[in-house]
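Take this structure first; my questions come after.
With one protein chain withheld, the remaining protein chains of the complex are depicted in position.
The first chain written gets the first letter, and so on, giving A and B; residue counts start at 1 in each chain.
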Amino acid sequence: MEKRVTFKGWLLPLLLVAPQLAVTAVFFFYPAGQAVWQSLFIPDPFGLRSQFVGLGNFEFLLGDSYYRASFVTTAVFSSLVTLVSMGAALCLAVLADRLIKGASTYRTLLIWPYAVAPAVAGVLWLFMFNTRVGVISWYLGLLGYDWNHVLNEGEAMGLVVVASAWGRVSYNFLFFLAGLQSIPRSVIEAAAIDGARFWTRFRTIVFPLLSPTTFFLLVVNIVYAFFETFGVIHTITSGGPQQATTILVYKVFADGFVGQDLGSSAAQSVILLIVVGTLTIIQFKYIERKVHY
Amino acid sequence: MSGMVEKRGVGLWLTHAGLILGVLVIFFPIWLAFVASTVTQPEIVRPPMPLLPGDQFFENYREALVSGVNTPVARMLANSAVMALGIAFGKIAISLLSAFAIVYFRFPGRQLFFWLIFLTLMLPVEVRIVPTYEVVARFGMLNSYPGLIFPLIASATATFLFRQFFMTVPDELAEAARVDGARPMRFFWDILLPMSRTNIAALFVILFIYGWNQYLWPLLITTDPSMNTIVMGIKQMFPSGDDVADWPVIMATSLLAMLPPVLVVILMQKLFIRGLVDTEK
Partner (left out) sequence: MATVTLTNIRKSFGPNEVIHGVDLDVANGEFIVIVGPSGCGKSTLLRMVAGLETVTTGELRIGGERVNEKEPMDRNIAMVFQNYALYPHMSVFDNMAYGLRIAKTPKAEIAERVANAAKLLQLETFLARKPRELSGGQRQRVAMGRAIVREPDVFLFDEPLSNLDAKLRVQMRLEIKALQRKLGVTSLYVTHDQVEAMTLADRMVVMNAGDVEQIGAPLEVYERPASLFAAQFIGSPSMNVLRGTAAGALVTLANGAVIEAAVDAKGPVIVGIRPEHLAPDPQGPIALDTTMSEPLGWNTLVHGTMGGTDSELVASLAGVHRESELQGTMRFSVAASLTHLFDAASGRRLGG
């Protein structure tokens, strides 16, 4: 799509794009290029010179059991976050959609956790499940369950998943509710007249009509779980115990800044770049299709 | 009920009950944090902690704001505000200008520029942290506001948003302005900018929250506690080793950290929803 009208001249538009071009070049393209470049080198221990290793860093990574474990961890983590946050949001949205009045009140009550930073959410949930002072862990103890996410890998994963999904419910709820409300009442009423009960209606009419929203949220939530949950992991588990919650982004940070292994960290960045690039392309493809409706 | 779409009686109450349960679950962590921020440290470390607020509200919040643990929280709040506002205003400003250029001019390199900024949509800052850190360090921008702000405005989401909006502005408005004698920048200031007000406001809400909630980046480049932002500063308040954390102050800080963005979402709900839908679609 192009505008019919344009203004003349080329100096002014170049001046207009200059600020964005400068910021993007310095803080985006140069670092991204560096990431790719560094991924091909191994620096010596003193950081004075680097040795070119080609795809050696990648080969090493793919053979590294820790890295492969981190991949699996990320897959499990993002699937769970997506499932939990979308599942809860869909239930709430379906309930709110059934109300003639009051849906917007519940919306107001439910959307604000979106604004809570993942890192802050991490601190809140850490507080509830803290092994020493946590309220929930204490009551679990009363029931005879000894909660200890500092030592138990499964519990650690469970906690970061719930803490990550918590704020995300708002976001998904908002989009699900909008999706549900955009389904024409007449379609549902027609199904009701055809004798379909609530559950049948949901399964055969509502859910299929909601599938564009669901697919969109699926992609967006996976991207969220991949990247934006760093704060949750860092505040609650720092990747532990035994790397049980070390997702890929956390590992880039841990290897690059804590471990100072720049080559490997850069190679990991490049792999992440490919992953997120693929997801973005899927998302754009989907949007294109939606536009063609 | 028998197949009716509209809910009445028991069904209606069950629906409300389900929603209220959801709201309570969502609220619970916040409530607990609030309670913790109003009681004394001994009340917390001797579990179970109370579930109703205590009388230490003013003491805890004053202590957090004035002295904090490493840095007064007031200072961290100010840092966060500068960062969030800097990101929001900076990104909106450069995006408006470049979107205007892309949509209303034909200039050499236009297509290339368009694809270059398109690429930036695909890479969150988390993916390029190490080299970005090096760039910022080389510019001497560690522990500085520009260092906090610039890397995070190097993305084109806002440019795309404005481009999309400008495309929907009828061609005839620009033509009418030309007939009226308006030069390009005059058209931009007098017509395009005022017409974009709602879009700008919606984007501002989203970018403010995005900037305020940044964690990894400030964690990397602010080694000086006086430059910490509040969201990353909370983690710094936990003691290393086995010392007991100062929970009332930490929880007060957590609530202070979420207050500005939450207020923005609630008070500007319409703009927030619009911004969310605009930026994500």
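In this text, contacts are C-beta pairs under 8 Å (C-beta built on N, C-alpha and C of every residue); 3 or more make two chains touch, one makes a residue touch a chain.
Just so it is clear, the structure is predicted and the values come from calculations on it, not from any experiment.
Taking the complete complex into account, the chain left out of view touches B. If you put the hidden chain back, the residue from B:Val25, B:Ala137 or B:Ala176 that touches it is B:Ala176. The omitted chain makes contact with just one of the residues B:Arg62, B:Arg186 or B:Lys270: B:Arg186.
Hidden from this view is one chain, which touches chain B at 170, 172-173, 175-182, 186, 190-191, 194-195, 197.
Heads up, the rule we're going with is that only the chains that are shown with their structure count from here on.
Between the Cα centres of chain A and chain B there is a gap of 16 Å. Residues of chain A touching chain B in their complex: 1, 3-7, 9-10, 12-14, 16-17, 19-21, 23-24, 26-35, 38, 88, 91-92, 95-96, 98-100, 102, 106, 108-121, 123-125, 127-128, 132-135, 138-139, 166, 169-171, 174, 178, 185, 188-189, 192-193, 195-197, 216, 220, 227-228, 230-231, 234-235, 249, 252-253, 256-257, 262, 265-266, 269, 272-273, 276-277, 280, 287. For chain B in complex with chain A, the touching residues are 3-7, 11-12, 15-16, 18-19, 22-23, 26-27, 29-30, 32-33, 36, 44-45, 47-49, 51, 93-95, 97-98, 100-110, 113, 116-117, 120-124, 126-136, 150-151, 153-156, 159, 166-167, 171, 174-175, 178, 184-185, 187, 209, 212-216, 219-220, 231-232, 234-235, 244, 247, 250-251, 254, 257-258, 261-262, 264-266, 269, 272-273, 276-277, 280-281.
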